[in-house]
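Below you'll find the structure, written out as structure tokens, and then a few comments.
Missing here: one protein chain of the complex. Every other protein chain is in place.
Order of writing sets the chain letters: A and B. Residues in each chain are counted from 1.
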Amino acid sequence: MTLADYLPIGLMMLIGIGFATGAMWVSWKIAPNVPSPEKLAPYECGIVPLQEPALRFPVKFYLVAMLFVIFDVELIFLFAWAVRFEAFGWTGIAAIGIFVALLVETLFYVWKRGALDWNVAHRDRYRRVVAEYEDEAA
Amino acid sequence: MSTLDQSGTVHISDASISVELETPGMTLNIGPQHPSTHGVLRLVAQVDGERVSSLEPMIGYMHRGYEKLVEVRNYAQIITLINRIDWTAGYANEVPFVVAVERLTEIEAPDRAQYIRVILTEMTRISAHLLFLSSFPLELGASTPLMYAVRDREYVLELLESVTGGRFHPNFNRVGGVKPVAGGGSTTKKQSQDLPAGFIAATNAMVKRLRGTCVTFDGLVTGNEVFLARTKGVGIITPDHVHQYGISGPNARASGVGFDVRKHEAYLPYDKFDFAIPTETDGDCFSRYAVRLAEIRESLKIIEQAVNDLPGGPLRSKVPRILKVPAGEIYVRGENPKGEMGYYIVSEGGRIPYRVKIRTASYSNLAVLPELMNGALLPDLVAILGSLDFVLGDVDR
Partner (left out) sequence: MSFAVLLTVKVLAVLGLMLGGALVVIYAELKVGAHMQNRIGPYFAGGRFGWAQPFADALKFMQKEDLVPDGADDRVYKLAPYVVLMGTIGVFVVLPLSPRFVARDLDLGAFYALAISSLTTLGVLMAGWSSNNKYSLIGGLRAAAQLIAYELPLVLAVVAVAIQAGTLSISGIIEAQAAPAFSIGELNVALPYILTGQIIGFAIFVVASLAELSRIPFDMPIAESELTMGFVTEYSSIRFAMFFLAEYAGMVSMSALATAFYLGGYQLPGLSATAVEVLGPVIFISKVFLLSFLFIWLRWTLPRFREDQLQSLAWRWLIPAALLNIAITATFKVVF
């Protein structure tokens, strides 16, 4: 395949952007535009916001993102293997099996460690275990 | 795995990153203009991502000053006014007040009027609980139960309207009985019209119909896996909370406190009917749902019995044209759909009360909210709010 084969994607995107921009243009032509400070204020249930939205995201979301990156890399290898599956046979299955098993072990570790628990009750149980462990160590 | 055993141990360990890294909290205003605060409740929540670390309800946006307003109105006018306190149960608001005035003036309402009061109160309870059954799943994201509940609520409201002329605010009680029935034809001053024709048959049909609705809800909501996952073990109210905060009504009975004013005080002739007080023991959102669904079934039982044993006789006993209430104090409470509602009336004699203290259920029921937020997530907050089933008019008065 050459780069030209990807031309339809560009074309589709261009048409899509054209369509969206056209709609925006029509809207801009026919919609009223009478902004007022009240109208432009960010919505917070009718209360003037006391504080800007925090720009640092809570850590839990980063945990999910990091887990995702790990497994996403796994996926790339899996795809390569899946397409050339016939050529590898049992050897391929064994190789990819070891690779996946390592990642599943990671998932299992993370799971037991409590990173998948957004539920506080579960995390509290984990905290108690850690606290007991630390008491023993001290 | 209940959230009960958390015992406040929040910051034990800094050793494990997977447990908790503190990020700056965000103050989030939920309400007064918010889809799930049932009106104009404002909640100031400290949230860390999904978790609600603290919550402060701010009430008063719906304050209408009823306790002051009733001090300049005579008793008949007050009945109109207090209809609007809990607007999902207008009729039930009237009853304890009227009973209180009757006890002060030592007028007894005739049996037939008493029975009609029972029937209409229970109809109001059903309509209020159906409103809960529609709004609670909606808050959890299911929009279809809303339509089913509101459709079948209409059957109840139509009956209420056929008797009283009003769907939400009947203003139907009078001291010493009930008002002449709407739609019953013209009345003379001496004779009150009775229930509209066909009322008993229509009520029996409604009872049958709503039993079917309860079955529908069992299928659509009660057994729904997602619904169970969202409500079981969430927002647990313990019996201690019930006593500390004065929680009443279905919310208290869901926590295993089987108190119901209908069984304990004879403000209406409930002792003549055979019905159970449904209780649950878990005190979570699901129990509160289950109790209300069961209460609809019990109310249907009461209505069925009351309609079929309806005694004859006058609708109103003899009451002087200008009602003067002797000096005295009285507290009468009734079991409203939301819980215990009571009126403390102080009369110095005359046509106008000196002071009326209104005890509403939603106010106490809502007060427990911050207590339930112990580490709950934002979606839990909405589930808990919905399950408490409060009405802002009932909170702020």
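Here, a residue touches a chain if its C-beta (ideal position, glycine included) is under 8 Å from a C-beta of that chain, and two chains touch if they have at least 3 such contacts.
These figures come from a predicted structure and were not determined experimentally.
Participant: Quick one: say which of B:227, B:275 or B:343 touches the chain that got left out.
Facilitator: Of the candidates B:227, B:275 or B:343, B:227 is in touch with the missing chain.
Participant: Taking the full complex into account, find the residue in B:47, B:160 or B:345 that is in contact with the omitted chain.
Facilitator: Of the listed residues, the one touching the omitted chain is B:47.
Participant: On chain A, where is the contact patch with the chain that was removed from view?
Facilitator: Considering the whole complex, chain A reaches the absent chain at 1, 5-9, 11-13, 15-17, 20, 23-24, 26-28, 30-35, 37, 39-45, 49, 52-54, 57-58, 60-61, 64-65, 67-68, 71-72, 75, 78-79, 82-83, 85-86, 89-90, 93, 96-97, 100, 104, 107, 111, 116-119.
Participant: If the hidden chain were put back, which residues of chain B would touch it?
Facilitator: Missing-chain contacts on chain B: residues 26, 28, 34-36, 47, 49-50, 137-144, 146-148, 151, 220, 224, 226-227, 229-230, 377-382.
One rule holds in what follows: only the chains that are shown with their structure count from here on.
Participant: Within their complex, state which residues of chain B touch chain A.
Facilitator: 1-3, 6, 9, 12-13, 15-21, 23-34, 42, 48-51, 375-377
Participant: Using the touch rule from the top, collect the residues of chain A that touch chain B in their complex.
Facilitator: 44-47, 49-51, 53-54, 56-61, 63, 110, 113-115, 118-124, 126-128, 130-131, 134
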